[in-house]
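Complex shown without one protein chain; remaining protein chains in place.
Just so it is clear, A and B label the chains in written order, and each chain counts residues from 1 on its own.
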């Protein structure tokens, strides 16, 4: 009998905290949830609803189409190159910035964050200006019969650019919060620099890395604007999944467009789950 | 690298990691971005001004910045509300809702674009209830605001939420003891403490909205002079092989982004002014 009594007591206590009248609380909660439903839940649900509108067979047929499969392949290749490169950079930059003090540190952090404040369209444009036919290196590339923009390398470069800061900006504050004590202790105990990194630092930033990688990957696979500028939209060759969604949509092939889009929406949901877990682990690690 | 060496720091690896960082940053970000500046510099000032102030381009600024301002405003208002509700009020499914707030970060913009266009079109789930009242969202400037609100939504929530979490409950109790009612407490005590984070979130959402392309083009209708955003103007010029024109407009956008970035940095400095 004692258990239910205590719950009631706890509830009564919650209600008396200095807070708004119940009616206000209810009202605000409902307004907030309706707003989120209109802008988040309904659009997300609509993706799956549209994708399966004509049944599972049509859905699967749309996914098995050769152009779809080749776009999936290209997206996977792009992410497989861009994410590891940015991971190595992120860890290196975080080590230099978080564990050392030097003049110009804040400027460097701002420069690393720069791609976030550049429009995706401009992110694509700069690579066209560099490697395009009229670009700086265009004539030289032509002479050597190499293509970067309107080909796979350009897509990868633009993707690296737009996902550039993700891992570094996650790791820098995390490593700064952790300080240098543990690394110094390891060195005093006789560990080499690399041993210190792999045995002490890496376990401490593991969840921060997972968090950064999952966000970096989501953006790498989902980037549209920048990739759209450098891709040239060659079906079955330089189309990533988001670009393929656009083509299907513009051809009024809605079911197929949403079927392919549902793959990306599913990826987004997985991203949110992993992100939530990683966030929780990082908080736990920092003892917050 | 001697210059950067911090005395009495025994940790190894500063030279190689800093070297790699600067090299990678230069090759992939700084040099490509400088291409834009040099390309623009190839244009005479007169031509540059002519390109970036052409009527169609001016109209696109108005649409882009106006819609971004409206969307950031909506996000500031509802972002504070959502953050407040998430921190303060218990309701079932709260953790799920909390995780879902980041959806616009995770959902590819093209997917957001086609699904928003569908939901807010005349026979979509939301559009069909707005249409009879004469409110057309999809394929109008209103649609641009909807898409920009979607992609900017997490910024205000995620900057304000931790600040609300860290508000000291003693502050509110002190205000109550001194006779302030809830509205007075919010207006005079809590809001001033939240304001810097609200403004930062607003600026972040605004910056993101100004540059956004993918989610907007599907819902905007893209009518020149009416619902054409500046990033689309750049792409259109590129498709017509007008590289210089595209570059000139892009430079204007880039400068605007840098100004916003500067404002955000100043805001963050300002927000720490009362700290001990």
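FYI, a contact is a pair of C-beta atoms (placed from the backbone, for glycine too) under 8 Å apart; a residue touches a chain by one contact, two chains touch by 3 or more.
Everything below uses one rule, namely that contacts and distances are computed from a predicted model.
Trainee: Consult the UniProt record of the chain that does not appear here and report its protein name from "Ion-translocating oxidoreductase complex subunit C", "Cell division topological specificity factor MinE", "FAD:protein FMN transferase" or "Sulfate ABC transporter ATP-binding protein".
Mentor: For the chain missing from the view, the UniProt record says "Sulfate ABC transporter ATP-binding protein".
Trainee: Any idea which of B:37, B:122 or B:171 touches the chain not displayed?
Mentor: For the chain that is not drawn, the touching residue is B:171.
Trainee: Tell me which of B:22, B:54, B:130 or B:180 is the one touching the absent chain.
Mentor: Candidates B:22, B:54, B:130 or B:180; residue touching the omitted chain: B:180.
Trainee: Residue by residue, what part of chain B touches the chain that was omitted?
Mentor: Those residues of chain B that touch the unshown chain are 168, 170-171, 173-181, 184, 188-189, 192-193, 274-276.
Basically, only the chains that are shown with their structure count from here on.
Trainee: Roughly how many whole angstrom separate the Cα centroids of chain A and chain B?
Mentor: Taking the average C-alpha coordinate of chain A and of chain B, the gap between them is 16 Å.
Trainee: Quick check on the complex: what are the chain B residues that touch chain A?
Mentor: My answer: residues 3-6, 9-14, 16-18, 20-21, 24-25, 28-33, 35-36, 39, 78, 81-82, 84-86, 88-91, 95, 97, 99-112, 114-116, 118-119, 124-126, 146, 149-150, 153, 169, 172-173, 176, 182, 207, 210-214, 218, 231, 234-235, 238, 241, 243, 246-247, 250, 253-254, 257-258, 260-261, 265.
Trainee: Using the touch rule from the top, collect the residues of chain A that touch chain B in their complex.
Mentor: These residues of chain A touch chain B: 14, 17-20, 24-25, 28-29, 31-33, 35-36, 38-44, 46-47, 50, 89, 92-93, 95-97, 99-103, 108, 110-115, 117-122, 125-130, 132, 134-136, 157, 160-161, 164, 180, 183-184, 187, 193, 196-197, 215, 218, 221-225, 228-229, 241-243, 245-246, 249, 254, 257-258, 261, 264-265, 267-269, 271-273, 275-276.
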